[in-house]
Each structure stands twice: as structure tokens, then as C-alpha cells.
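Missing here: one protein chain of the complex. Every other protein chain is in place.
Presenting chain A:
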């Protein structure tokens, strides 16, 4: 069924998703590896590689970390690491374009999934997604995407602390948070409210569930000890001073 599930009343629906803190992410790519590791062994077809040890290795990933350099006019340049996976959009264009019903959004928790045995591998869902969240598996030829580790979060055979997506569980910096963004009182919703969490490409109207927390501004104030670190010799004196003046005169 590739129509989107009917929206329940405001605030009533469960919307599971991630909150990604761009201030905290150190760009270690551990989430990429944890994601690939879990999802290659569990739900659905394994995530294949082509030419893994050759000259042009390539493969399917559900999560990738981009890095950007921001150069503000009034502040020093900075690097922001930017993990990106499926945002489990409320108005998910990847779901409605699917001709077979393989691509669907769950009514009970809003997770967008692919029923791989119905997927014909036409790739239209990947074309419809603005975020590059879907890739065709090079071996299985079906569309792969983030499942929000649906086989972990409800898995009662796992210890309770592991019932969270693999990327969140592994993040050493605590830059990834998982929870119900449909509940305004949940930890993740509070975090989004406190830190000004935002949507990616809001102009496309996809209404992503996942939110991004902006990097905090760097401290403007110069440390009180800084004046003590000023260079002692502003003007060269002694031999260096003579050399400086002599070279000037040449």
C-alpha cells in the first residue's frame, strides 16, 4: 500500500526518528560502520559491496557522513560533519511514487520501510527522495534504506540499552538521539525545542521527522589570559634588529 497512512490527530501519532547534533558530531563514521554491520546481518538482504578490495570499491550504505566547510564573513572557518540517513518524512515522496507497494510508511510508528520481495528495483523512490536516503543494492537489485533498526528497537531478546538504532548505540560522542518526535514531552522533542532543531530542505514540503541540531556559535570572548600570551618582542632588537635594519637599507 503506497498511499501514506492517514494522519492521526495533532500530537497523537507516534513518530519515531533521530535527532542529530551537528555541534557534537566528530565525523568518526562509527555510525556508518555500525549501521552497515547490523543491517548487513539482519533485516532484509545484506548490504553488498562491489570490488571491495579492488581499485574502485563501492557499496550500499544506509547512512553516510558528509563534511562541509563553513566560511562565515565575521568568524573563523569551521568544519561541520553531517551524518545523513532516511529522515522518515511525514509526507514521504518515496512512498507515493512506488508502483508496487513495496515502499511503505508504517501507521503505528511512522517508520518508512521497503518490502524487498515486492521491490522491482525501478529506482523511482531514490529519484523522488531529496536526501539521497535510498540506494539500490548492487547485488540484490532492490532498494535499501534506513529501517531505524526496526529489528532492534522492539527486540525483547536484546538487553534494554541495545533497543535503539545501531548508529545511536555506537556513537562515541553522543551526537545521535532516538525517540518519539510525535510526543512533545519526549527527550528528543525537548532537545529539538531547546536547541532549535531544524528540517533539511524544508522548501520541498516533505516534513522530515528527523531533526538536525545546529552547531553552537563559537565563543566570541577572548580568554582573559590571552594578553599574557602576546609576543614579547614586537620590534627586533640587538643583532636581529641590526640585521633587520641592514636588510631594509639594501
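We take it that a residue touches a chain if its C-beta (ideal position, glycine included) is under 8 Å from a C-beta of that chain, and two chains touch if they have at least 3 such contacts; residues count from 1.
Just so it is clear, contacts and distances are computed from a predicted model.
Asks: Unshown chain, UniProt name, "Amino acid ABC transporter ATP-binding protein (PAAT family)", "Dibenzothiophene desulfurase", "ATP synthase subunit b" or "Succinate dehydrogenase cytochrome b556 subunit"?
Replies: "Dibenzothiophene desulfurase"
Asks: Which listed residue (A:126, A:150 or A:173) would be found touching the missing chain in the intact complex?
Replies: Considering all chains, including the one not shown, the answer is A:126.
Asks: For the chain left out of this view, which of A:73, A:161, A:235 or A:248 touches it?
Replies: Answer from the full complex: A:73 touches the omitted chain.
Asks: Hey, which chain A residues sit against the chain that's not shown?
Replies: Contact residues on chain A toward the absent chain are 1-3, 22, 32, 56-61, 64-73, 79-80, 82, 84, 93, 95-102, 118-124, 126-132, 135-136, 138, 140-142, 198-205, 212, 214-215.
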